[in-house]
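Structure first, then comments.
With one protein chain removed, the remaining protein chains of the complex are shown where they sit.
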Amino acid sequence: MTQTSTAPRSSDPGPQRAARRPGTGTTATRVLGGVTLVAIGWLVAFGLGFSPADRDQEESVRILYVHVPTIWVAYVAFVVTAVCSGIYMFSRRHSLGWDRAAGASAEIGVLFVALTLLVGALWGRLTWGVFWQWDARLTTTALLFVTYIGYLAVRRLGGSHHQRARRSAVIGMLAVLLIPLVHWSVRLWRSLHQEATVLRTDGQVRMDGLMLFSLFVGVIAFTLIYVWLMLHRTRVMAMEDALDDHGLEEALAARRAEGDRPDGER
Amino acid sequence: MSTWRIALLVAGKDLRVERRSRVVTNQVVPFAAVTMVMFAFALDADAVLQRVAPGLVWLATLFSLLVLVQRSYAIETDDGALDALRVAGVDPAALFWGKALALAVQLAVLEVILIGTAVVLYGAEVRAEGLVLLVTTLVTATCSLAVVGTLYGGLAAGFRGRETLLPLLVLPVVAPVLIGATRAVEAALGTVPGAVVSEGWPWVGLLAVFAVAFGVGGTLAFGPLIDE
Amino acid sequence: MQDAGFILGSYAVTFGAIALFAWITVRRGRRLSRQVPTDEQYWT
Partner (left out) sequence: MDRDTAEHSSERLPERTGGTDDPVVDPVVELVEVVAVLGAFPALAGATLRVEPGEIVLLRGPNGAGKTTVLRVCAGLLPVVRGEGRVLGLDLTSDRDTIRTRVGLLGHANGLYTDLTVSENVRFWGATVGATAEEVVAALDRLALTGRLADVPVRRLSAGQRRRTALACLVARRAELWLLDEPHAGLDASGRDELDATLRQAAASGATVMVASHELERTGALATRVVDVVAGQVRG
């Protein structure tokens, strides 16, 4: 099947190659990218412009419209990692596509969690006067970040693609199990040792309609960013894997040629 | 042979290796004790030390856990025994439980020594009404640490750079154990003013959930983790 | 706007980092797609 499909292409590569710009983009991703940019524009317009200042938090509430969506999408990304890992492990075919999706999703999740922590620190400096508080949610998020850094490290251990996939699938599924466990323990930890002031670190602000709408735009925008990044990252990963396989093909040919040399024993 | 008999065989082998080589006795226990002394240097106040003694005990245990896990897999990889175990068709679940059991025994001994050190050096006191809670906490926390250590140690065993990979993987994962065990021991010892023994039991529940989750995970996943 | 530096800064950091990640990904994709045979690129 592959032979019939490659034959016409290789015989007439000129126009086809020229028609397509090299890269991971397709018409669909370009359209999606355009929509994403529009959504980001909306988010900036609503977040920084139209939405009103909060009664308590004043202008700094505007950070919420990027801060909360990033962590939500990060959680979604880690759940996607776990689900794709599960599908890889338990499906009969053990398709590497699921493994790559899991890996790409974790990378994007780590990026988003890092942004959450960074922006959260800025916000914390504004509202609390300090960059970091040992609040339950912050601590959980920090642990989440480190856990998935570990997951990405496991992906880079080397070995065959399936080895990488098996190992990281196990870690990906355990890590998602850990989220509720860590969350619960940290919540309990802080609730027993009540701080003097109850700090608000989340989106539980009483909101008016426009603020809620801005947050909604934020979630839409970041979800679109996530999908767009996923598409491109999985495609890049697929090519990296293909290049590895191609490298094996060349190495095999080289190894065989080594034996066919006239000074060889055979 | 049944999974359990193989697990006991492996655990017995690990403990016998330790009895002969004395690496844990002569190196890991002193290391843990030195850590406790260093904590005292860093927190130079009697009152603070007494208050944070349970946390320091568990922190020292975690650092020692990393060393113990390295040692536990060093004896398997030094002369290719891990490969031989795989060729012998040893059930990965049995291997997992065997190594976890041996690790748990070593950890338990270490924890008792560390608590003794805390009593001597930091002035922590073991009170009678908290004894049951203390022992239960030790047992569940030890099981949790042993299964997590064995699981991630097996993953890291075959690789260069495992000395750095293992802490990166294990420390964030055992954070709930550190929190839970510390709070439970605080309640048992009453090191924090006003701590009641009954406050410790929910934490033991957390530790138990943790141990079961990773025990099941390890039983199912150890094969794919150590295989090529 | 009060605290404009922090607020604009957090927007800039967020979108800047995402744009950087996207740019690196797309650039790597361009480079790789010249080396990898077209029939391996399932999206084409």
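Brief remarks follow.
Per-chain numbering from 1; labels A, B and C assigned in written order.
The rule is short, and it goes like this: contacts are C-beta pairs under 8 Å (C-beta built on N, C-alpha and C of every residue); 3 or more make two chains touch, one makes a residue touch a chain.
None of the values given here were measured: they were computed from a predicted structure.
Put simply, the missing chain touches A, B once the whole complex is considered. Across B:V17, B:L168, B:V192 or B:L220, the residue that sits in touch with the chain not pictured is B:V17.
When the missing chain is restored to the complex, the residue among B:A47, B:V87 or B:A128 that touches it is B:V87.
Listed here are the subunit A residues that touch the chain not shown: 158-160, 162, 244, 247-248, 251-252, 255-256, 258-259, 264-266.
Residues 1, 6, 9, 13, 16-17, 20-21, 75, 78-81, 83-90, 228 of subunit B touch the missing chain (whole complex, contact as defined above).
Assume only the chains that are shown with their structure count from here on.
With centres set at the average Cα position, the gap from subunit A to subunit B is 32 Å. For this pair, subunit A with subunit C, the centres built from the Cα atoms lie 12 Å apart.
For subunit C, the set of residues that touch two or more other chains is empty. Annotation for subunit B: no residues touch two or more other chains.
Across the complex, subunit C meets subunit A through its residues 1-4, 6-11, 13-15, 17-18, 21-22, 25-26, 28-30, 32-44. Those residues of subunit A whose C-beta lies close enough to touch subunit B in the complex are 89, 143, 146-147, 149-150, 153-154, 157-160, 163, 166-167, 169-171, 173-174, 177-178, 181-182, 184-186, 188-189, 192. Contact residues of subunit A toward subunit C in the complex are 2, 5-6, 9, 13, 16-17, 20, 22-26, 40, 44, 47-48, 53, 58-60, 62-63, 66-67, 70, 108, 111, 114-115, 118-119, 122-123, 125-126, 225, 228-229, 232-233, 235-236, 238-240, 242-243, 246.
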